[in-house]
Structure formats: C-alpha cells, structure tokens
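Shown here: the complex without one of its protein chains, the others still in place.
In order of appearance the chains are A, B and C, and numbering begins at 1 in each one.
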Amino acid sequence: MSRIRSALLPPALAILFAAALCAVALVISGASPLTALGVMIGQVGQGTTAVDIVNSAAIYYIVALAAAIGFQMKLFNIGIEGQYRLAACVAAIVGGLIVLPPVLHTLVIIVVAVLVGAVWAGIPALLKAYRGVSEVISTIMLNAVSLGAIAFLIRPDSFGVLQGNNISTKPIEPSGQFPGLDTGAGTIFGMVVVAVLLGVGYWFLLNRTRFGFELRASGESATAATAGGVNAKRMVIIALVLSGAVAGLAGLPEVLGRDFAYTLTSPQGYGFTGLAVALLGRNHPAGIAFGALLWAFLDKSAIALDNIGVPRDIVLIMQGSVVLSVVVAYEVVRRYELAAEQRRVAAQLRGAPAADKEVVG
Amino acid sequence: MTDYAVELTGITKRFPGVVANSDIHLAVRRGEVHALCGENGAGKSTLMKILYGIQQPDEGTIAVDGAQVRFRSPADAIRAGIGMVHQHFMLADNLTVAENILLGAEAQLGIGAKAKARITELARTVGLNARPDMLVERLGVADRQRVEIVKVLYRGARTIILDEPTAVLVPQEVDDLFATLRGMRAEGFTFLFISHKLDEVRAIADTITVIRRGACVGSADPGAVTSRQLAEMMVGSELPSPETRDSTVTDREVLRVTGLQLAADEGGRSLLADVDLVVHAGEVLGIAGVEGNGQTELVETIMGMRRATDGTITLSGTDITRAGTLARREAGIGYVPEDRTRYGLLATQPLWANRILGHQSRPPVARGGLIDREAARRDTRRIVEEFDVRTPGVDVAAAALSGGNQQKLIVGRELSGDPVLLIASHPTRGVDVGAQAGIWEVLRRARADGLAVLLISADLDELIGLSDTIKVMLRGRLVAAADPATVTPEELGAAMTGADGAAA
Amino acid sequence: GCARDTGTPAAGGDAAGTECARNAAPAAAGGAAAPSAAPIAPNADASALRVGLAFDVGGRGDQSFNDSAYAGLERAVAELGLVQDNTREVAAATGESEDARVSRLRQLATEGFSPVVAVGFAYSESLTTVAAEFPDTQFAIVDSVVDLPNVTSLTFAAEQGSFLVGAAAAMRTTSCQIGFVGGVEVPLIQAFEAGFVQGAKAVAPDVEVDVDYISPAGDFSGFNDPARGTEVARGQLDSGADVVYHAAGGSGQGVFEAVAAATTAEAPKYAIGVDSDQFNTVAAPTNEVIMTSMLKRVDVAVFNFINAVAAGDTSVLPQTFDLSVDGVGYSTTGGGVDDLVADLDAYKAAIINGDITVSSTP
Partner (left out) sequence: MTTLTRARAGFGTLPGWARSAIVVAVGVGLLAVTATLTGQIQLTSSGTTQAAVRLLLPILFAALGGLWAERAGVINIGLEGMMILGTWGAAWAGYQWGPYAAVVGGLVFGVLGGLLHAVATVSFGVNHIVSGVAITLLGLGVTKYLSTLLFLPVSGNPRQSPRVEGFETFSVQPLADALAAVEAQQRVVLSDVAGLLGGLLSGLTPLVVLGFVLVPASYLLLWRTSFGLRLRSCGENPVAAESLGVQVYLYKYIALIVSGALAGLGGAALTLNPGQLGYLEGQTGGRGYIGLAAMIFGNWRPGGLLAGSALFGYVDGVQLRAGGEAVHALLYGASILAVGLAVLWVLQRRWQTAAIALVAGAAVYAVYFSTETVPREFASYAPQIVTLLVLAVASQRLRPPAAIGMEYRRGEGD
C-alpha cells in the first residue's frame, strides 16, 4: 500500500539519519555506536526497564495527544507543561483531602485534573480568540505562572505537608489510587489503559466526528472552514481547552499509580516531550504511540550508557535530530506525493477519450 | 537590430495536469500595443510569467531586441528592459508607495531624496497622486495599479506587460489608463496587453494574438475584427450563451435583506449601507458592480461570515440575522465562494472530505455528530457523475484537480441537500468554456426547480444572460436596478461607475 | 528640593553610625563540650566492599554536596583500602521521574554494589522501594530519613552550622544588616535560613537579616541561575547588608561575584559559603570575599558510613551529623574568621551542651 509506505517511510528515513548522525558523534568521541546500541537494547531486559518504558510511553502518549489536538488546528500549545503540572498538583490536593468509595474517589481526582488542565488552557484560548494574543507567547508565560501557583498551593501553610526535606500534598488514600498491573518486574500503571483509550478516542474524534472534521478543516484552511460554517473562535477555544484537558491527565499515571501525592520532586519537562512526540508521530494516534515508545526507550535505556562511559546526552542529540529530520522527511515526501498524484490524475484523464475537447451543455 | 522588441519561439510549459503553453510563437514589434486574448486558463499569464522570468519554459526560446536571452529570474528580465504589471497586484500593503516602487531597484538612485524625486516625477506621468511615504494599504485599486506601473517605469522598462490591467478599473479610469499608454507608446514604449474586454482590446491594440488552450490560434487586425469574431476565435466554436429562457420567477420570497449595514472593523468607514433586496424562488438576482464595491461583503454578511452592524436578513420568513454560518447553511443556503482555493476547498483532503465541508452537520454525510465516510464517498461519486467532474476517483486530493473540475465539485456540493437559496459568487471565474457552460446549465436547471439564486459576477454577459433582475452596487449601496431583457453591458457599466445613476 | 524622609541609604552602605548592640559570647563551658575530635569508630578494612554512589541533580563537579559525598568516598579509598575500581558513580537528570531514580538505584544494587549511597532527599521514595527489594544490600541516604533496617539515614543539623556562621556574620557586620540568599524556598534550605537568623540574633538582637530566595518551591531554577542570584545579592548589598550567606547551590557563584564587585577597601563586604569550604572551590580572586563557609560534612558522613559497613555495624553512626560529631561546622581557610574563632567556639560549645537549641524552621 503506497499510503502506508508514505506514512512509514519518512519516520524510518529520519530515524536512520538521526542514528547515523549520532553514530558519527560517538565515533568522533571515541566510542562504538554498535556497543552503545547494544547496551541500550540490552537494558530493556534489565530490572523494570521494560515496564518503565511502557509507563513513560503512556505519559508521553497523553501529552503528545494533547499537543496533537492543537497541532491539528495549527495551534501550538506550549503550555502543556504548566497545564499538566498544575492539574496534577490540584488533583493530588483534592484527592488527598477527600475520602470517597474506591472507583468514585479515583474518578473525582481524574475529573479535577481534567478540569484544571482545561481551565488553565482556557486562559490562552480566550486571550487568543478575543484578544488575538498568540497562544505561543501566552502559554509560555503561563508555564512560569503555573510554577508560582504550584509553589503557592503546596506551601505547608496552604495544602502542603512536610515529608522530611520534601514537601508533598496530603497522600491519597488507597481508595483514590489507580491499581496497576504487577508484572513481577515492575508495575504497569493502570492509567496506561486510560492512555490507550484516549488514543482510541482521539482517533474516533478526529476521523469519525463532526468536531474532528471541523478541527482538521480549520487546520487545513481557516478560511475554507469559516465558509463551511465552522466558527473559528469557537474552534480555537474548544481545541485549546480540549488540549489542556487531555494534558491535565498526564501527571496522573504517576500520582495515582506510584507517588500517591504531588511533591517537589514530581517530574517536569513532559510538555516539551509531548510536542516533540506529536511531531514525530505526525499527529496520528498510531504514529504517536510509536513515537512515545521510541522516546521512552531512548530515555530509559540511556541509563545503560553510563556503564560503558558514553555520555548519556547522546540520546538528546538523537531525539532532537530525529524530530527535525522526520519533519523534513514528511515535507519532502508530501510534496513528492502531491506532485505524483497530480501527474497521475492528469495521466488518467488524458487517457479518457477526448474528454478535454468536449463542450458540455 | 530587428523590428521586434520581443520574440517568443516555440514556448511550451507544462504543469501537473495541464499544458499551460504549447509551442507558442509570439513576435512583438517595438512601439506597438500587442494584445493577447484568450479565455480564462488559456495560458496568457503563464506565457507572460515566462517572458518575465518568473517561470522557466520547458521548451522554447526568448529573444529580446533580436538577441537570445535566458531569464532565470525576474531580475534578468528587468535588466533586459522588460517590466510586468501582474494580474494580481504585487504590492506589500504594509510598505510605503516609495518602498514598493524602490524594492529591487535601489541600485539605481538609492532610496533617498533623489529616488523620491524621480518617483514623484513618474507618478505625475501616470496620474498617481499619492505621496511616496503613504502606506499602500491606504490606496484604492486604480492608484495601486498606477503604483505598479510606476514600479515598472522606474526600472527603465521599455517593454511592459500589462496582465488584465483594466479588470478592476471603471471606464473613466480605463480611459485615463489608455491615454497614458498612448502617450507612452508615442515615446517608444512597447506594451503586451492582456484583457478579456474585447472592446477595449480593439480600442487600444495594434496587433491581437489569440490563445486557446495554451496554443496560439492566430492573429487579428483590431481594425477589422468584431468582438464576436474574436470571441469565437478564443473559444474555438460557437459562443455558448448564458441566456436563460422563460421566466420561472415565483412570488414566494426566499431571501429578504432589509436595511443592511456593515461597518469596517476599524470603525468609521461603512462597507455596506442600507442594502435592501429580495430574491424569490425561481429567480436569479444578479448583482453588478466594479470589484471592491461591497459585493464580497454583502455575500459574506448574508452567509454569516461577517456580522451585520444593522438591518435584518430573513430566509423563507425566518430571521437569520444573528444565526451562524452553519445554521444558515442548514436553513438551506448554498454558497459558491469567489475564491475557490481559499474559501471553497480543503486542498490536501480527498474529494469526499471536501464534500462534507459545509454539510458536516447534515445527512447524508453526517448523522448525530458523527461523520459517515461511506455515505460521503457515495454522495461524492454521485456529484462526480452528475456534474461531470473529471477525476480518477473520490479519494484523490482536491488540489490534484484542475480549477474547472474543482469548481464543478463545489457547485455540486452546494446544490446538495436541497438548498432554497444559492449564493454564487463569480461561479465561472477561471473556468474553461466547457465547465462554464456546464455550470450555467446547472444554474438554469436549479432555477427552474424553484431555487432562488443570488449571482455576483464581473462577467456582464453572464450576468445579463442568467439574471431575472439586476441590481447595481456602488460603494456599498445598491444604486440602481436594471432589466436584463433590455439593458446593454455598456449601460450597466455606466451605472456601475456611477456615471449614470439611472440605468433603465 | 525637599529631602525624602523615608528609606535607608542606597548604595555604599557607609553605615558607620549604625549602632549594633552585641551580646557577649556564652561562657565556654569547659573542655567537655569540645567536639569529639576522635573518629566515630576506628578505621576498618573496606577492601572487599563495592560502593555505589547515586548523585542528585548536578552530579560530580557541583562544588557542593555531590562533590562532598565523593570526597568521602575518596577518603575511604585512601584510608580504608577501598579499591577505586570497585566504586561506581551515577548521576540524576533535571526534572526526571521517580522510575529513573528507582532504576538507577536498582541498577547499582543488581550489579552487587553494597553499600549504595543515595545523595539527596529526592531519593527517599525510590530508596524505600529499592531497599525493600534488596534486603541484603546496605543503603544510605543523605538529607532524608528512610526507616528500613538496611538503610542508614545520613542527616545533618544544617541549622546548627548555619547558626555559627550567622553569629559570625553578626559579629562582622558594621552596618548591622546582613543577608541570606536561598536558592529555592524548600524546607531543606529554610533550615539554613533558620539557623543563620537565630545565630545572628543571638549575637546582635537588633541585627537586620534580609532573607531572599531566588525561586519558590518546585521551581528548581533557583539553584542554577547565577545571573539572578547575583541580582538578589546586589539588592541586599545595596540596601545596606555587608555580609551575605548563600544556600543557593550553583547560583551561589552569583552571590560571591556580587559581593566581590561591591567590596572596597574602605567598606569591605563579606560572603559566606555553604556545604563545602568554598574558599577552596571558588576561583581567586573572588574567593577572597569568602570569610567562612558553613560546612555540611557529607564527606564525613559518607566516610563514616563506609567505615561502619566495613566494620559490620552501622548502629555506631549518629542519628544526625551535628556539631558534636563535626558533621556540620564552619571553615577557617583564608583566615576570614580568625578573630572570631574563640567566640564562635563558645557558641558551638553551648549548642553541643544543649544550652542553646537551634530550631530548623524559620
């Protein structure tokens, strides 16, 4: 199938190119690329690395879906970072304060996270729709502000609890936790299932619903979408808010599956990863899943590089160059395909007998 | 030295899907106005872009003043003394008049006072009154065109290509332009002049070359040929006629617009003022007007893409003034936009997805918030067949189709779902004769079935031929009405410019 | 014009007129209170041990507690016969997730390293997990308490050391105004602030202490932004402070540079370093302004821990590395506090005696 080929060829080329680049960097620094690759692959079988890869991939998948929803409409939600962190923090606070029957408790926490993400994304959405403020700038500013908001919320005299030298929110009772799957070599977060469902939902939303159609239409041509009855302002708001709502979930796998609280040392930086993985996966649910797994593999297996004295940062170069080369590859293939299609259409039509010369009516 | 300022020999240019120029030979004598005629898409602009170095020919050669040249970029052409005023203005709104003119020609006199003085001098010869430091965005079309001409003159061009310079001008402005051209011709300038307005061509040209489907079909002597003969040369057959036969107008009101007002975003200037109109079922209401007089705004306001400042719009008795675009479409308005690539299509999406656009809330392509892809494909196939859209299938991207076929797809889509009103904005612009006739036929049939049509067109023959009633729009107002049975294009033209407010 | 009636003098801080009443140092309570200079336990043979060191963000070369932990390891190599090839260091990355820390510790444990030292409170959760998985491996954690039989918690009474440098600052100031620059407003750093303020007030009850943090909790950029650190310190110096103590990690460099820029022969300004003896780690000539450093002897703790493991008994280790075991203290390199040592040692003795208790919260 040429369609599948055109979807898979660019990322394959890009990965090869990025790998070659890294190999060169490794050789220059006097290390063997093959050994490096070998230990990284070997690391997957070590301890809980495989499970960690799956768990991280689920998180990356969620943030990337959030980014992809924006990308579909050419909106750049750089604010995923702030949205998921604030959402995780508030959800953990709420989850720690209330006590509810098991499933309900978890659901409430999830709903809170979604709402906080949505509300926090609603600010740039409104600013964009009604004041014309670029969402890129406003979300960057809001990322900083969300740091302050978290710090304020987690202060021991607001909702924080001192845990030795760490500050955390009040721990969530078992009733609010999201049970995982114990594999013997680590526990797969229960939220992985939610990530998969989100992917399915995203695919369905995009390809089967009116909203998805309008979203893609707006991204392809804002003017044509408007003429087709799509309300541009409304779409901007919904897309960003939805993106924020999904982003709000990204902190939960760890909060509900492992940490049971939000702490000062809770992870950060997923927002940027989400943008990169969404680009890598070309906003396609299957592509993003692949991108998330690749990213997680690189992140988690890199630990093995320490053992053979290769700087772990080579992985960052790999990640950066794979994203850049994948978008270039997609662009080149896209142009080539469009030209090929135009040629094909022309050729087929020329084949049709004298169609061109005929005057109808 | 030969007599010829420019000679094009055996020029062939292919685009994916079209041969825009095939083996064209064209020789332009020095000091003449050489007109190029041909229907939309015949390949005139492409030929001129090749002469101006914007595009490179696949085959063929160019000679300037007898010497063979190869233009890799417009810079090369400019150096050879060729200038071009484009069909679509090439001006940067946010730059000043002087900046637009000096861009690329700074080497001549710098960008200081000397250059400004020269601009002022040239501006006087073409009747441009704008100050050099005025932003272009504040100029009207005629002035913009003058800026374009000054641009060319400033570069010392001796051979000047004018691609449809009169399309956007009112008759007086055309007269002014022609006066300028004649004066310059006397000074030895050579012009390549493209226009669809055959009377104008006969008035100004010394030689006429007719292009059809990318090929040169012959020359004509402007003194001897009639407009009708010329037109038939262009089309290659009897001219199809946009004539509608018997009236099908009913007394059932479909669209009523009352006291419509629209203010510009920045406030102040009014784009539409006191527009009142009624379209009945089975009626085609034509709106005539020089481009930029509010037709686009009127259509977009009726479609809900702009919010009326005041006034009401009712569709079959229901007030839709506050409704959104989609609600209006659902209520039965179909819309063929004037710029199909920007407003009508999703270029990289397949045809069936384009079928959904504007219908995303309605059967057969959607149901209960969900999209039914199979139904969309099926219904697209129906359109392809019914409207003779030439395509290998419904899964190809819209961008792969030629303009005429894209337009037929749009018309087919907009007539799906039983609309009661069709707003057709320049429905045959840039469409080949075959498709044009097809679209006219479709409109006629729909009208006979009781559809109300609001038709905007710059093609006065089309307007007169199709309409049951014609209104003339000038500076945002409907200033006159005309009976298509009796009115002539000339009278209409006079009314459009405000020269004669009392047309019929 | 009319002179303003509000505000303190701006730049310059020539506040010779400011009277700063000072209390006398507590009477030295006899030799008994002198810190146990003797080692906590006699040196054991560590040649059979394989030691893993998991650094916190920053890793080796941070000129702070990671480096200090490494110094402890090196001392064990030198004095306990630990074989260099039997040691392994791994470092954390910024903003990483819990599982990364778990993997790192597990990796060390799996490869048979024991003891494994986790440097930094960020490891508390991960160590709890991993230590339970490897009951036969000995672990230690710096700056945090993990209650498991095979984990030794190496915590420090940073507030006690900070008390002493606070006292030194109050003795040194001529403007009766001193400053504290915290990197990130987390409890760990607040303990430094608390001790510093108490020490200063103990010496000079009227001393004004400017307390500023570079970033709030959760935004760890404050440990890594010398450009902003320098502005915070300059703000304090410009408003009249003449001794500035930092607990700001990498941003501390900015504090030193600010003090170095502000100091003049007529109106000298002083900086106080943190964690390690920063007079030695900061490049000259900037280090000349460092009058002392609050020492947090992670090296002592790590060395003693390795020694205790080698000897087979970790119970001899103190609950907290405080003044009494030289777990915290102040440095004298550079001679910046030579004239104050007697008084400072009196305070030190009083703390060890229990005459003065230092709170770890502001």
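Rule of thumb we're sticking to: a contact is a pair of C-beta atoms (placed from the backbone, for glycine too) under 8 Å apart; a residue touches a chain by one contact, two chains touch by 3 or more.
These numbers were taken from a predicted model, which means no experiment stands behind them.
Shown chains touched by the missing chain?
A, B, C
Thinking of the whole complex, not just what is shown, which of A:Val108, A:Ala222 or A:Ile317 touches the missing chain?
Considering the complete complex, A:Ile317 is the one touching the chain left out.
Which chain A residues would touch the chain omitted from the figure, given the whole complex?
That gives, for chain A, the contact residues 25, 29, 76, 78, 127, 131-134, 136-138, 140-145, 147-149, 151-152, 155, 272, 275-276, 279, 311, 313-321, 323-324, 327-328, 331-332, 335.
Just the residue numbers, please: which parts of chain C touch the chain that's not shown?
Spelled out for chain C, the touching residues are 1-4, 6-12, 58-63, 94, 185, 212-216, 219, 221, 224-232, 234-235, 238-239, 250-251, 253-254, 257-258, 261, 283.
On chain B, what residues meet the omitted chain?
Against the missing chain, chain B presents residues 45, 52, 54-56, 73-76, 78, 84, 86-88, 90-95, 99-100, 102-107, 110-111, 151.
Here, only the chains that are shown with their structure count from here on.
Draw the chains as dots and join the ones that touch; what shape do you get: line, ring, star, complete or other?
Contact map by chain: line.
Counting C-beta pairs in contact, which chain pair ranks first?
Looking at every pair of chains, the most contacts join A-B.
Of the chains shown, whose Cα centre falls closest to the middle of all protein Cα atoms?
Nearest to the common C-alpha centre lies chain A.
From the mean C-alpha coordinate of chain B to that of chain C, what's the distance rounded to whole Å?
Averaging C-alpha atoms per chain gives centres 77 Å apart.
Where does chain B touch two or more other chains at once, residue-wise?
There are none in chain B.
Which of the residues in chain B end up touching chain A in this complex?
Those residues of chain B that touch chain A are 16-18, 213, 237, 240, 303, 305, 324-330, 335, 337, 342-349, 353, 356-358, 360-361, 366, 369-371, 373, 388, 390-392, 396-397, 399-401, 433-435, 437-438, 440-441.
Give the list of chain C residues in touch with chain A in this complex.
90, 93-100, 102-104, 106-107, 110, 121-122, 124-125, 143-145, 185-188, 215-219
Touching chain B in the complex: which residues of chain A?
Contacts found on chain A: 207-214, 216-217, 220-221, 223-231, 338-339, 341-346, 348-349, 352, 355-356, 358-361.
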